[in-house]
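Notes for the one structure printed next.
Only one protein chain is missing from this complex, and each of the others stays in its spot.
Chain lettering (A and B) follows the sequence in which the chains are written, and residue indices restart at 1 in each chain.
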Amino acid sequence: MSEIVGAPTGAIPTSIPEPPRSLWSDAWSTLRHNRAAMTAAVVLGILVVLVLFGPSLSHYRFDKPNWDDIAVPPSLTGGHLFGTDSLGRDLYTRTLMGGRMSLLVGIVSTLVSLIIGIAWGATAGFLGGRVDRVMMRIVDILYALPFMFLVILLMVLFGRNIVLIFVAIGAINWLDMARIVRGQTLGLKQREFIEAARVSGVRPARIILRHIVPNLLGVVVIYVTLTIPQVILVESFLSFLGLGVQEPMTSWGVMVSDGALDMENAPWMLVFPAVFLAITLFCFNYLGDGLRDALDPRDRSGR
Amino acid sequence: MRGPKRVPRWLVLPLASLLVAAGCSRPGDDPTLPVPRTVQVGGASGEELAALQVLRKGNGTEPESLDPHRAEGVTSSNVLRDLFEGLVTEAPDGKLIPGAAESWTVSADGRVYTFRLQPNGRWSNGDPVVAEDFAFGLRRSADPATLSEYSAILYPIDNADAVVNGKLPPDRLGVRAIDLHTLEIRLHSPTPYLLGLLTHSSTYPVHRPSLQKFGDRFARPGNLVSNGAYRLNAWVVQSYIQLLRNPYYWENGKTTINEVWYYPVENAESELNRYRANEFDMTETVPNRQIPWLRRNLPRELHIAPYLGSYVYGFNTSQPPFKDNIPLRKALAMALDRDILVGKITGAGEIAAYGWVPPVTGYRNQQPVWAGWTQEQRNAEARRLYAEAGYSAEKPLRVQLLHNTEINHRRLAVAMAAMWRDVLGVETEILNQEWQVFLQTRRTRIDTQVFRYGWIGDYNDPFTFAEILDSKHGLNDMAYNNPRYDQLLLQASREADPAVRMATLEEAERIMLDDMPILPIYYYVSKQMVKPWVQGFEGNIMDHHHSRHFRILKH
Partner (left out) sequence: MLRLIIRRLLESIPTLLILIAVTFFMMRMAPGGPFDSEKRLAPEIEANLRAAYHLDEPLYQQFGRYLWNLAQGDFGPSFQYRDRSVTELIAGGFPVSLKLGGFAMLIAVLGGVTLGSLAALRQNKPADYGTMAVAMTGISVPNFVLAPLLVLVFAVYLGWLPAGGLGEAAFWQGGWKNLVLPVITLALTQVAYIARLTRGSMIEVLRSNYIRTARAQGLSTVTILVRHALKPALVPVVSYLGPATAGLITGSVVIEQIFGLPGLGRYFVQGALNRDYTLVLGIVVFYGALIIAFNFLVDLIYGWLDPRSRE
């Protein structure tokens, strides 16, 4: 069931060839050995734990203003580790709470994008012809729609349901995924093993699922790590317009856009959420890299 | 296998970002970073004029139109004020002075004004300005076919109401050109603030031949003929508006500035940056968060002055929980520490407000008695009233606070909610909406409970504020309905004696404050940056400025 294509590396084997393994256990082993990716995964894990449990362990409430402590710089001894924001709220607690929202946005919306995008793009690319053209035309239409209006309308019709916001953002981002996937599928379609599967009468759906999708995963995974920051930033733009998280909840996007206003006077208001945001994105990046290396079906040589 | 030890790959990026972050420090603290240098202004005598008399101003959102009868909004008015001149105009300190009219008389009953125009008044193409131009302008402004959104401001004029609503033709409007230089305006009832009204762009004259020749396009550069100190030379939408001196202006000899450039900038921080980079000589506003820094580093350039506006929150008195519930409304109003709100939250020098009408000359600013108490006393009374309204710790009030999307409003709302929670235990849900949606929600008076309600006066008279709370007024989103209040307002509008009229309005406000349909927060201030080489600028209550009063010193 492995999809080794083409001739092996050509090197003289110096050891007894290992028995064929499944794609996924192979991937896991490669991933395990990728230090950067594993570190990223660990850091992400720590981050998740922090945002989930950190706020409850902090002295301060994230939503309690303090008039005497407005815009206090960070200090290790003074009580506010990261300082306070423009309303005197503890920045450390707020950054962690904001993390909850941002991570939630990242995960849920991207998942939505992923599922719809892959399904759409692979189907369109594989089936080709008329179906492909129609499906891609629909993608074109959706691209040119005024995004903000779509979301405003959704907010009005269905109320300010947070989960709905996530789905809305995700449903708008799947377009990129679909295009890339379709592009890759078009190329993959011509390959021999696909031909072989078709000739042997395997149903299209099965071909898509078992042969095309795993081969797409490399590019898709990279694209996912590019979507997550996009999604988080879109959410911040929406919050900025008043369509996202409502006070007192916050997200890194909101904190960064607010903090940017105080860049010169109180840089900590920008720096801390921005650094957390950056670290999160870096980690997704390295994890994505590692996953790509691990899942690339042609690379059997390991690193 | 693994190469020699080096900085682990995963550490490179976090390190890099930390280094970047560490680089951001305050320019005021670090002597090596450039602080705005003090510029030698005015040459040796301190009074020398610059060779190039060009003024560059930031101007908020793009004006929708430079047709004086179709423009609305502060930013259009700013430009129009330089292009046109009404019968009355303003001195730098805001005082009303003769404009296109050199003098006027008022009849004994206060209902007929006769204006004598400047004999030398001229349009920017040389044509003389005559009384008929003003009469024509006012009729056009009131004509519903002009689609002017501001024509309601003309209501004091006789028949204006009927004309605007299409019941009478425009020529029945109470204006008449008696001769070439005499204009008569008949009012429906005595209106002490008429002169202030006549500085508004809705009352400006228009050049009839241009209008006939160019139709809808008459307000474009090359077509627009104006009677003010400047004429329109260029207008690139979203980019700039360029005005050049009008050599035919009757007082042209006193105008120093030759060219005025208006730049639309929606983003206050961007405007400040461009000002600091010396691309602008003046800004339209100042971002609140930068004010402490500006006070420390550019104190002479920061101009803050009282502005005729009132920032309040309104209660929807037609729905629970605030319907027929004065104690609850008062409790919420008292539980706010306004000194903290204006001192620490907004911080631009706004004035804590306990009433509705901001300080206006000749009007005694009204305040409820608890304005003079300490905050502890107010909190105690608030708790008592809260309990009286039937709420407690076990049964707290759950209220929705609505405001339009803007960071300053958001911060204030959060602060208010926190104060209510601390003092009374109220649970507040803060909801923000985009401006257009917000206006509509407010207007329908169904879903709102407490909502932001600001008002900037159209003219320097308490009536522009008082009339909003009239039960029949279209903007009364509070659904305030007090027949006694309405009656006092009607009485005031018919009163010819100014002192009696003011007293009546004061009494009306007292009655209204007893009912507390609004929650006063602060009175506005105008804030702008003005370069030290721009002379002649004075902050005034209407925030109206005429470029012809300025001059640019050598720098």
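Here are a few things to note about the model shown:
In this text, contacts are C-beta pairs under 8 Å (C-beta built on N, C-alpha and C of every residue); 3 or more make two chains touch, one makes a residue touch a chain.
Note that the structure is predicted; figures quoted are calculated from it, not measured.
Within the full complex, the residue among B:S107, B:N120, B:S239 or B:Q487 touching the omitted chain is B:S239.
Looking at B:V88, B:L117, B:V164 or B:L488, the residue that reaches the missing chain in the full complex is B:V164.
For the chain missing from the display, the contacting residue among A:Q184, A:S251 or A:N265 is A:Q184, taking the whole complex into account. Mapped onto chain B, contacts with the missing chain fall at residues 6, 9, 12-13, 16-17, 27, 33-34, 61-62, 64-65, 67, 70-72, 144-145, 147-152, 164-166, 216-217, 219-220, 236-240, 263-267, 269-270, 273-274, 276-279, 434-437, 439-441, 473-475. Looking at chain A, the residues touching the absent chain are 6-7, 128-129, 133, 136-137, 140-141, 143-150, 152-153, 156-157, 175-176, 179-180, 182-184, 186-187, 190, 218-219, 222, 226, 229, 233, 236-237, 253, 256-257, 259-260, 263-264, 270, 274, 277-278, 281-282, 285, 292, 296, 298-299.
Convention: only the chains that are shown with their structure count from here on.
Within the complex formed with chain A, the residues of chain B that make contact are 8-10, 13-14, 17-18, 21, 24-27, 269, 287, 289-290, 292-293, 340, 344-345, 404-405, 407, 410-411, 413-415, 417-418, 429-434, 437. Contacts from chain A toward chain B in the complex involve residues 35-36, 39-40, 63-65, 67, 70, 86-87, 152, 156, 160, 241-243, 246-248, 258, 261-265, 267, 270-271, 274-275, 278-279, 282, 286.
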